[in-house]
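Notes for the one structure printed next.
The complex appears here without one of its protein chains, the remainder shown in place.
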Amino acid sequence: MSAPSSPLRSNRVLRVEDPDLLKGSGKFVDDMHLPGMLQAAFVRSPMGHAKVVSIDVSAALEVPGVHRVLTRDDLLPHLATEFIVVGLPSPAYKQDINRPALSGLEVVHVGEPVAIVLADNRYIAEDAAALVMVEYDPLPAVGDPREALKPGAPLVHSSSPHNLLAEFDMGYGDVDAAFASAPHVFKESLWQHRGGGHSIECRGDVAAYDPFSETLTLWSSTQTPHAGRSVLAGMLGWEEERIRVVTPDVGGGFGPKLIFYPEDVAVALAAYITGRPVKWIEDRREHFVATTQERDQYWDVEIAVDDNAKILGLRGSIVHDHGAYTARGVNLPYESAQTVTLAYEIPAYFMNVKLALTNKVPVTPVRGAGQPQGVFCMERMLDRVARELKLDRAEVRSRNLITAAQMPYTKPLKSRGGRQVVLDSGNYPACQADALAKAGLADFPARQAAARAEGRHIGLGFANFVKGTGRGPFEPVTVRVDPASGKVNVYSGATAMGQSTKTMFAQIVAEQLGGDISLINAKPGDTGSIAMGLGGFNSRLAVMAGSSAHLAAIKVRDKALLIASKVLKLPIEDLHLIGGRVEAKSDPSKSITLGQLAKSVAGVAGFVLPDGVTPGLEATEHFVVDDMAYANGCAAVEVEVDAETGGVHINKFVIAHDCGAVINPMVVDGQIVGAVAHGIGNALYEWMGFDDNCQPVTTNLGEYLLITAPEVPFIEVSHHESPTYLNPLGVKGVGECGVVPTAAAIMSAIEDALKEFNVFIAQTPITPGEIVAKIEAGRKSA
Amino acid sequence: MESRKITVTVNGQAHTRDVETRMTLADFLRHDLGMTGTHVGCEHGVCGACTILLDGRTARSCLTLAVQTDGHAIDTIEGMAPNPKDKTAPMHPLQEAFRDNHALQCGFCTPGMLTTIIELLRDNPEPSADEVRIAISGNLCRCTGYQTIVAATLDAAKRLKAEGRKP
Partner (left out) sequence: MKPPPFSYHDPRTVAEAVSLLSTLENPKLLAGGQSLMPMLNMRFVLPDHVIDLGKIDGLAYIREAPSKEGGNALEIGAMTRQRDIEFSELIAAKHPLLREGILNVGHRQTRNRGTIGGSLCHLDPAAEQVLVCLASDAIVTAAGPNGERAIPFREFPLAYMTPNLEPDEMLIGIKIPLWPAGHGYSFLEFARRHGDFAVVSVAALLDVDAGGIIKRAAVALGGVAAVPLRMDAVEARLVGQKASEELFRDAAEICRAIDAVADVHATVEYRQHLAAVLTRRALVQALAKVKR
């Protein structure tokens, strides 16, 4: 099914997004200004858990320039339901815990919105928000998910019977038998933390209600406009037609912008209630307390191997911090548990997964979505096996990796949508060998010994990963030739948030329609221009929307040629598309532009269309695929650890990866490198901390450390291409891949650098102070 | 609210406005002057997205009050390209190098990166890769991992040298 790549498609094509962004003429949501627009600020809970006794807005209303302050009571009359129901379906739920638009009865995390203040500008809105008097009656809070599941723990919601949000088991084979007879069993407890999304643009909305057409428009910095429209329509009890959600330029997504938030509802309703446009731009402090995060998972795992380090089984349990509400569902730990086994042959597997409610901001995917944790678990266990059995780490992997000859390889696992997990293509051992060769494994022992002689500690580590990409079932795309301009418009619910989506569309569509990228006008992320869509997440857009665009463009091309043959009275075989026109191969003076062709089928009252041609030069495709395309790779990293300060310096980072056919190698490199940097941040810097009362302790960018340029090494990317048979382009997703193996590879490298101290790292992130403590402990035990 | 009349020269053009004295320069540029190319990412001086040139030197416009810039000259991203409205006209060599090296993805940090690098190239026309990394250490980018920004800066330095141009 995969098509050969064309010069246009597999080339390093410069991005169509760039000129506007480089000249300061991008259009982000905060760049919008509508006449009469009010600016919003939210009043938020300062407590981890409390009853709301009363809310007094009178002082706030007296501030000059303040127009309204809306609380839950003001919103309720306009809502069919006050709850934002966004959890993905699963039989694993023990309870439904959905967020209200504004909280008015009980607040369950710091940052939960309880009122929205509308004023002439944001300065005044913040002045007034500070004057909204909310009386709280504090309740006990619980932040550690393991504590939350213990009997007698404080209840996250006082109306819940317990804090277990969901529980499920995953696995196959006779795992107990495998362990019972195994010659070697090794056990570890892992703590894995990931942080916030921290797109440099925070969230934001502008909403306007038009009483004439009775429609509400919400411009939102979201990854999922269609889902947003659907949720909002459901909550308001309106027809979806009355709501349009538009994504302007989005300054980064990274996961948290994929869901619909209380603020989105409140801003939309505020515009409806006041009759004035309303803008709310999240500030960074709000981003820390109100935007979803990925946080803690606690793993207890054991691995069974034979004397040759062949894996016999793996089993364990995960406790997952879910936060205070369901903002996406069970998907995160599901992906964590599923990712563990993907790259390797594991005869028996069992994982029990518990999702614990905590009094903290809800958890949703951040770039990587649980999968780095699965890889971390597997790779840490394999390093342990290598160390215990005194075998080479690469050799242990090689004995267990699934090989190219075994592809497609059926895993006895089901995706969260119930589909069989089938690894479609890839050469995992080749990626490992390539990454290790490029990282200089061959002479590393000599270099390590030489460094050690100088008192320096260098180490080499690596990790394999396999990641499901291109989540289905579909992402519709319309390709339409504009009769007036002759430009080709591309519409989709696929949202652009920096991953070069417009360029991807332009390349794929131009390939079929004459090769001129400047004629393609991609307008993704507007519910007003295409009926259905899912949005941008799970490394899916090139796979899903790209395939739809490809098929739609072929249809438009075929139709253009058909119409042209009628109009020019030439056989189709003599025609081809060049630039914006159809031209006769035999006589290039005979041609017709795409615009003229579109006009000829746009319809003139009473006149017939050319024989056999249907109306409109356009096509909509809903390429459907249910199976995931599995990308893979291996990251290898060399670090130097200052054994006195615990400082880690990355000397070299190589990632060999395979995302199938490549549409634009420049863009793929950019996605991989950016995601690796994110992964380095997860391994060594990012930590979202809370104290015992569930107060966040890292709420500014001085305390919460995002990686900066000096800490990022040069990252070498090596492309492998194993096209998938699952879609006509042969592509797999790439946006998240670089994150997935990075923390595991770095911990492996630190351990290798410090092997004389017998350091084992069972956590991410790790701080310099913790490294020093481990060295000290190792020294003492030696 | 207390306000003052100020005159600020932005990209060579003088603007006189009454501003609330507590208004940040970032908000003044974006909302009062409608120059939305300067972005706001953290409002506490860490992310660098709001970096502008104040009398030729970079400054965080979120950490500067508009009223402090009365009588001063500011350069923003909107003033970099010679013919910003012309879609086909060449941009500043640094902007061209950013595009050619894929030094931006979502583009939100880009205005602050560009202004920061302009100052770097004025101070140090031929920086090393490490010097570029230090120079942009006060600018956060969540998309690129900085690698292509470093490459674009080195490329721009070469272009400027070849053209005999100052940044």
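For clarity, chains are labelled A and B in written order, and residue numbers in each chain start from 1.
As a convention for this text, a contact is a pair of C-beta atoms (placed from the backbone, for glycine too) under 8 Å apart; a residue touches a chain by one contact, two chains touch by 3 or more.
Because the structure is a prediction, the values reported are computed rather than measured.
May I ask which residue of A:Phe83, A:Phe444, A:Tyr685 or A:Tyr725 touches the chain that does not appear here?
In the full complex, the listed residue that touches the missing chain is A:Tyr685.
Check the options A:Asp127, A:Asp249 or A:Glu621 and report the residue that touches the missing chain.
A:Asp127
Extract the touching residues of subunit B with respect to the undisplayed chain.
1-2, 4, 21-22, 24, 27, 43-45, 48, 51, 54, 57-60, 62-65, 67-68, 116, 119-120, 134-135, 137-138
Touching residues of subunit A against the unshown chain: what are they?
Touching the missing chain: residues 122-123, 126-127, 130, 283-285, 644-647, 685, 687, 689, 697-698, 700, 702-703, 705, 707-708, 710-711, 767-769, 772-773.
Criterion: only the chains that are shown with their structure count from here on.
In angstrom, rounded to a whole number, how far apart do the mean CA points of subunit A and subunit B lie?
That gives a centre separation of 29 Å.
Within the complex, which stretch of subunit B touches subunit A?
My answer: residues 20, 22-23, 30-31, 34-44, 46-47, 49, 76-78, 80-81, 84, 87, 91, 95, 98-100, 102, 104-111, 114, 129-130, 132-134, 136-150.
Which of the residues in subunit A end up touching subunit B in this complex?
Residue positions touching the partner: 14-15, 17-19, 21-26, 28, 30-31, 33, 121, 123, 198-202, 249-252, 254, 281, 283-284, 497-500, 666-667, 669-670, 673-678, 700-702, 706, 708-710, 712, 714-715.
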